[in-house]
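I'd like to ask you about the structure that follows.
The complex appears here minus one protein chain, its other protein chains still in place.
On to chain A.
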């Protein structure tokens, strides 16, 4: 089959690899009908995440049709249409039983590596480094799904892929980012990053009833999409984020702040801390660029909430923890507990409350994947979200 494989910084190739097969009774094999490139794939593309090996198959936003099931999988059959969440879950461990799926204790087959890096293991993820299990990803014609009986999300026929695909990651991720803000009707929710997750978070915050949603980015087309979803847009290259947020909240600051940017904040002259972060990254004094976190901590209303769906990898410098403590901020983070939200979100899609396909700006064949990675990274051509069609 064809698959997109990682070979190093900026080097992704579409190559022929052996088809996956059933390795465990709880596996299923799906034929991928649609998959997407995610912002967190760019951290791999730019090689800021450790733990990749040459030839690894990328991709963690995938859906398709079941073509083979292991002997222990009773709730799936050949021909079923499924969305595959990016987190692999066993459904049985202590964390899974609490609904903390993204920290499933059993699905990471390299748990010892993750435990060494983080103190304890987190869930196995598709196509996302050997720290999270080194599982082959879904930017391919076929995907092996471990623990398929627990991991899959069954979806009905008759709804196009485009509306359902993002149940695999960005829609529940944006949703959880807003949910963990526990939005009140008086709230201002400020969202840094109007990429795909930011766009989903904007709409989620609005649907959950925020009084004001503010989106912060620098790319005009993303900001126009943010406005379409009901957000007030701030272009941080044109105006001061902190001043504008204070203006919008009568000097109090937003109650809820969402970091949909993560470790690779834009490096700009206007924010000298990003320059220093980038330099420290180069000489390995820190791994991530936490400009957004700093700004959120500074501007957030005392007793407010910081919600962090953005991906961070390791060590950050100069986090003003004094402000976190003295302002009494609550920080909620985490990879998304995808399966916790999908039933509800699928219903909202079916009822027409939201159509997540609005975010797709580019559709291409799998063989155009390497080119699309570049287009997405450089935000060329108005690119916000890419969907790839393997067939």
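Heads up, the rule we're going with is that contacts are C-beta pairs under 8 Å (C-beta built on N, C-alpha and C of every residue); 3 or more make two chains touch, one makes a residue touch a chain; residues count from 1.
By definition in this document, contacts and distances are computed from a predicted model.
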{"item": "\"Indolepyruvate oxidoreductase subunit IorA\", \"Binding-protein-dependent transport systems inner membrane component\", \"Cyclase dehydrase\" or \"Biofilm regulation phosphoprotein SiaC\" - which is the UniProt name of the missing chain", "value": "\"Cyclase dehydrase\""}
{"item": "Contact residue for the chain not shown (choose from A:242, A:270 or A:303)", "value": "A:303"}
{"item": "Absent-chain contact - pick from A:49, A:113, A:245 or A:387", "value": "A:387"}
{"item": "Where the missing chain touches chain A, by residue", "value": "9, 99, 162, 179-182, 184-186, 199, 203-204, 206-210, 220-222, 224-225, 227-230, 255, 266-269, 275-276, 278-283, 285, 303-305, 328, 330, 332, 340, 344, 348, 352-364, 368, 371-372, 374-375, 377-378, 380-382, 384, 387"}
